[in-house]
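Note that one protein chain is taken out, while the other chains of the complex remain in position.
Chain nomenclature is as follows: A and B, assigned in order of appearance, with residue numbering initiated at 1 for each chain independently.
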Amino acid sequence: MAAPLLVLVYVVIGCGAAIAVWVERLPLGQSKGGAAAALMLVFWPFFLPGLLTPEPGGRPKNQRRADGIEALGKEVQSAWTQAGVAGEREQALLAGFVEQLVGEEDRLAELEASLSAAPERVRPRLLALKEEGEAELAAGRLALEELGAQLLLWRFAGKKDGAERITVDELVARIEALASLEATTGR
Amino acid sequence: MSSTPLPTAAPRLLIEPASPFAEAELELPRLESLLPPERPSLLGDLYGAPGTLAGRLLDREARAEVVRISILAIVIGTALFAVLATSHLGAWGSARAALLLAANTFLGLMGALGPIYATGLLVAARLPLSRWVGVLLSGAASSALLLGALAPIAHLAFRIDPLWAGPLSLAGAFLVAGLSGGVRLYRVLHALAAAVRGEALRDGELFRLKIQARMALVFTALTGALGLWAFDPFLGG
Partner (left out) sequence: MSTSTLTSWLAAIDRPARQTLALAQAPFRSTVGLALAGSGLLVASSLIAEVLVSAPGGALQVPKAQLLLPIFESLALVGPSAVIGAAQVGLRSTTRTWLAAFAVGLLIAGVVTTATLPLMGYLVLVSRAQPYFTPALLLPVLGLAGLASTVGRVLEAIEDPPAGRRASVVFQLALALVFGLRAAVHLGIY
């Protein structure tokens, strides 16, 4: 049978890996020293890939930019959830708005990339487009931040109606207006 | 396995259906404020929301810890199940069953790991092997914990009727635990992809991810079943 041969190969590799872990004092999770070596000896197929293969690198730059807005959107969404008043319509509105802003940001990044290579006569037009986009983005970000702050206030004030409700409703209306504006001007 | 995004907490005020004769709760603190604070615990992550587990799997050291705790959970869950389900075989039979079931689970996972990785290559959805280990083991650990939780049912079934109810409950427990592990696998893979990508997956990508999760379940079920057939942990020596 080939089975004993396989077991032998398994044990030999396990011993090698365990000795390496022991000599190098490598920790496996919270196990160290002898415990780590013993773990490696028995379960090396589960631990060896993590030690041998290079860890995938970080994400590219322009993705990290979009993250800022997405993180902000998530914050506002969770603030809304915790305040306990968001209906489905508002949730969808907010999600759509954040998506729009992220798309806008991507477009701006493309615009910036093409700006340096653009011929001289189209450059003023591109610059104007870029400024317009940046202003839109800033307005959107501001509205989101205000909404987040208002929701936080509301949650701690503990009142579910009255003046705060009106402010939040106003902010929602503003975001809706911005969203529809973006949808119409959005290229 | 639905294609909807991962569920978020529903915005809702907690209202207790108190006795109509109790005093109004106006002065009492709100029910939300009494909820226990969320304490991060690895064991809880094994069957809790998949997002935090995905975060752990992306980090090298945290992943090693996930693998370590998962191994522990698999040993405990399977051994508990084997001991309780084979209590009619006596101490020696139970110990043998516990040892064989745990060993079989690990061997099956080791045998399935390579083909699962290869499936990822074939469907253009490679996940680094080191992360696959974490995903697969944590899924198996949640299954094993569920298996351990189902152990009393199997135990009772064997007491009542060792010829029919016992074996059926055994097969049923494996089926339930396996399917729940498969769903769990898909959700962790999804959360992992979302965390790495930082944006929603496209339809094609989601489709390939589902194939991946299903194939992982199929391979693990195949190797696990072959192992059960070979080792016969539940028949006694």
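The definition used in the following text is that contacts are C-beta pairs under 8 Å (C-beta built on N, C-alpha and C of every residue); 3 or more make two chains touch, one makes a residue touch a chain.
If you're wondering where the values come from, they're calculated on a predicted model, not measured in any experiment.
Shown chains touched by the hidden chain across the complete assembly: A, B.
The chain that is not drawn here is touched, among residues B:L28, B:A124 or B:A200, by B:A124. In the complete complex, the residue from B:G51, B:P115 or B:G198 that touches the missing chain is B:P115. On the side of subunit B, touch with the chain left out of the figure occurs at residues 107-108, 110-115, 117-118, 121-122, 124, 126, 128, 219, 223, 226-227, 229-231. Against the chain not displayed here, subunit A makes contact via residues 1-3, 6, 45, 53-54.
We adopt the following convention: only the chains that are shown with their structure count from here on.
For the pair subunit A and subunit B, the distance between mean C-alpha positions equals 26 Å.
Residues 8-13, 32, 60-61, 63-69, 71, 106, 109-110, 113, 128-130, 132-133, 137, 196, 198-199 of subunit B are the ones touching subunit A in the complex. Those residues of subunit A whose C-beta lies close enough to touch subunit B in the complex are 27-31, 39, 43, 45-47, 49-50, 53, 55-56, 59, 63, 66-67, 70, 77, 80-86, 91, 102.
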